[in-house]
Each structure stands twice: as structure tokens, then as C-alpha cells.
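Quick notes on the structure that follows.
Yeah, one chain of the complex is gone here, protein chain that is, but the others are all in their spots.
Take a look at subunit A:
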Amino acid sequence: MFATNRASCWRQLFAAACAALLLGACTNEPMFTATDITGATFGQDFRLFDPDGRTRSLADFRGKAVLVFFGFTQCPDVCPTALIRAAEVKRLLGADAGRLQVVFVTLDPERDTPAVLREYTAAFGADVLGLYTTVENTARVAEEFRIFYRKVPTGDSYTMDHTATSYVYDPAGRLRLAVLHAQGAEALAADLKTLLQSFSR
């Protein structure tokens, strides 16, 4: 239900963008493989802690594209796959690799302590940044970013269902793309190259 709402929301946004621009532009091939959500009003910024306890927000990464993924480190499958893709994208960006900041936001701050986050993100690249906040604020941030998640009991522990969509911000800090989990590294690297092209180094 949530996903449907979101999809229809994007469709509306897209339609609005078409109306605003020349209609012809929208019949052309889209510029991105990912969903272009330029103009979206959600997920504008965050205030989260890095493993050193410093408050971080999107403004810290101005001048870089930012790829944001929400997950939890106990996740055996989707989260490492998304972060492996991020690492592969950096490799494919070549000389532009330094113009991309990868951010992993935990949805499970109870278990993903700063120490766990630091070690986990480092496994996928020294410059991948893990961010967290309190349990209460995690819920607020997830809602603001339209990330669904919930705990699912298993054994006497729990796992989590969660949205696996990544977001891309441009170097000016604007939310631009929603990237499905299934989108491959090549297509994502191409999207980022397209995005970075319109911003001078």
C-alpha cells in the first residue's frame, strides 16, 4: 500500500514536471534509469549522528552527489548488496569517484551502535559514512524520507522489513533520484555521471 502511494505520488510529480516544462521534453527518452524525483518535497534534509557523535546534515556534503541508503547491519542480503553496488558505482565513476558521498542510515539503532556502524561501513569503503539517531528520531526520519520499516520477530530476536530504495542528491543538495534495489551498478553509475555533468567540479 505504501509503495503504491509513493509510486502514484511520483507519477503526479512527474506529470507536474511535464506540465511545467515543454510537453515535448517528456516524450523523449528519460535521462535517468532511476526515477527522477526532482522537485520532491520530502526528504529535504536530515540531522543524524556519525560514529564519532558529530551531527551531520546534507549541507556537509555540498559539492558532492550523495547516495543515501537506509538499512540495518544484521541484514544478510539486501543491505550488503546495496553497499556493494555503491562501491562498484564509485569504481565505475573513476576520476569522479571523489564527487560521490555514500551514506548508510541505520533503521536499527538499538543494535547498530556507533562502533558496529563504523566497522560495517568501512568494509564497503573507507569513505562510506554510517549515520544513526535515537529510536524515536529514526522513526521520524524514515517517515520524512518515505522509508517503510518494521521489526519482525524471529526466534527470540528480530529481523526487519524495510524499503530498499536509495536516494540521490545532487551537489547542490537537492533530492533528484529514487533508485530501486534492482537497478544495477552500471546504470546507477551512468545516472550519477549524467547528474554530475551538469555541475562543474
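Methods note: a contact is a pair of C-beta atoms (placed from the backbone, for glycine too) under 8 Å apart; a residue touches a chain by one contact, two chains touch by 3 or more; residues count from 1.
Quick note on the criterion: contacts and distances are computed from a predicted model.
Colleague: Any idea which of "3-isopropylmalate dehydratase large subunit", "Copper chaperone PCu(A)C", "ABC transporter permease" or "Cell division topological specificity factor" UniProt assigns to the chain that's been left out?
Modeller: Going by its UniProt entry, the chain not pictured is "Copper chaperone PCu(A)C".
Colleague: If you put the missing chain back, which residues of subunit A would it touch?
Modeller: Listed in rising order, the touching residues are 2-4, 7, 73-78, 80-81, 83-84, 87, 111, 113, 115-116, 119-120, 123-124, 148, 152, 154-157, 159-165, 180-182.
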